[in-house]
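Only one protein chain is missing from this complex, and each of the others stays in its spot.
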Amino acid sequence: MSVTPIITLITDFGEKDYFVGSMKGVILNINPDVTIVDISHDISSQDIVEASFVLKSIYKYFPSHTIHVVVVDPGVGGRRRPILVTSSNYYFVAPDNGVLSYIYKEDQPVKVREITSEHYFMKSHGETFHGRDIFAPIAARISKGVETSHIGEEIKDYTILKLNEPKLTDKNSLHGRIIHIDKFGNMITNITNEHLYNSFGYKKEMNFKIIIKEIVITGLNNFYAEGERGVPSALINSSGHLEIYSFMNNAKKILNGAIRDEVIVRVE
Amino acid sequence: MSVTPIITLITDFGEKDYFVGSMKGVILNINPDVTIVDISHDISSQDIVEASFVLKSIYKYFPSHTIHVVVVDPGVGGRRRPILVTSSNYYFVAPDNGVLSYIYKEDQPVKVREITSEHYFMKSHGETFHGRDIFAPIAARISKGVETSHIGEEIKDYTILKLNEPKLTDKNSLHGRIIHIDKFGNMITNITNEHLYNSFGYKKEMNFKIIIKEIVITGLNNFYAEGERGVPSALINSSGHLEIYSFMNNAKKILNGAIRDEVIVRVE
Partner (left out) sequence: MSVTPIITLITDFGEKDYFVGSMKGVILNINPDVTIVDISHDISSQDIVEASFVLKSIYKYFPSHTIHVVVVDPGVGGRRRPILVTSSNYYFVAPDNGVLSYIYKEDQPVKVREITSEHYFMKSHGETFHGRDIFAPIAARISKGVETSHIGEEIKDYTILKLNEPKLTDKNSLHGRIIHIDKFGNMITNITNEHLYNSFGYKKEMNFKIIIKEIVITGLNNFYAEGERGVPSALINSSGHLEIYSFMNNAKKILNGAIRDEVIVRVE
């Protein structure tokens, strides 16, 4: 356990309600010395894919042993299991609905446990708020040094989302999709610079065409200000993903863009 | 005073402005070792009832001696008094406009003091920002161990909101109201499982009908996923309140619901 234990929170609970506040209370009541870090509480309601992308984009910047709690949980109270995951460097506490899929792939080896240690749960009415009654107290216990083996048994049949991978349709065309649209209207694809490299032996000087919604963008910029104002442009963003943007404007609005829109990269 | 003093904040100041930031600065300037916990800054503007419900839903999960600050204050600068309340387990700092009404009922005994210790106030222009100039510094002083008797004299004529209690109109019908609608569109009533028990000797097997806006819901679920998708359903939520919801949908939208809508529970 690190000297200053850290618990991060990603939820779709919004910031208007009592949900996040009561989770924080439960955590601090068990471990008043933990640092709680709000990542986002504005994940679109019940959007597991969005939450998984935000988690993927932040977890590795935190100190080793940080405990990442993700509560985007459409199936709360139903048959989906609560899980505790230990990866190479971190702990994750979440419902078993696939929201940790990127972690299973990126931060191996992982061990997934079903959370069954009911003596640690908050007693409450009903079965509707596992964020407060299960995930918060389990994260707080881990931050106090409770052994993961005391939380539950290992499981092997945990849920993995089929995360869209881009496809090479011929040796010159890579087909991907928009997987995230950020606050500025920047549209992030599932195509990474590794995909470009593996597909085309990508080099800066290559003659790329990026096609989205029948618009053709030529070439990749290095930073936003290199794009022409108000025009769709592309670059490899700070997470290594191909991103469609519009300098001093909003690509989503210009292109009437949406999650799952197709994006094609062509070399000539 | 606990080892790690905690101050929580509930306001209607939003997250775009300088209001919350300057309160945090004032607190940390007086006590850099306090843990500040954001509960919500997105309470609907000047909505005392909403703030009181959020406070009721979170305060008791925090460690003893936590200082809860609530600044939803339409009458700022006018005749309403700033108050410091000590309850069985906590401190509360707020305007005397009824926002602490649930606390007076639930966490007795309470002692209410008018805050008059002006030497602790921030000097500032005008009388418009008591959050920064009165509530923040008083909370910080309490977190440093200042005696409550130094903050002001006890008062007895503090404001209590007439919080709607459900009414039994005949031995089979309990009439309540919607008192909160959460981010998911779940509609929370003022009818708790205690009300059901006291009215009907409530048991799970009972044949309940819940009537809202001429829609009849039959029976109570145990968790959200037990409801049919897109259809209005009901359960006792994690705070013990009767809640109208719609699985994978938004009950508020489906029912065109609003705060104060009538809800009737009938047993047959």
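Each chain carries a letter (A and B) given by its place in the written order, and its residues are counted from 1.
Criterion: a contact is a pair of C-beta atoms (placed from the backbone, for glycine too) under 8 Å apart; a residue touches a chain by one contact, two chains touch by 3 or more.
As the structure is a computational prediction, the values presented were derived from the model and not from experiment.
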**Fill in**
Checked against the full complex, the residue among A:27, A:54 or A:174 that touches the missing chain is A:54
**Item:** Contacting the left-out chain in the complete assembly, out of B:81, B:113 or B:132
**Value:** B:132
**Complete:** Contacts from chain A to the absent chain lie at residues 2-4, 6, 8, 10, 15, 35, 37-44, 53-54, 57-63, 66, 182-184, 193, 222-226, 235-240, 243, 248
**Request:** Tell me where the left-out chain touches chain B, residue by residue.
**Result:** 13-22, 24-26, 28-29, 32-33, 36, 38, 45-46, 74-79, 124-129, 132-133
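Convention: only the chains that are shown with their structure count from here on.
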**Prompt:** Counting in whole Å, what is the centre-to-centre distance of chain A and chain B, each centre being its mean C-alpha position?
**Reply:** 32
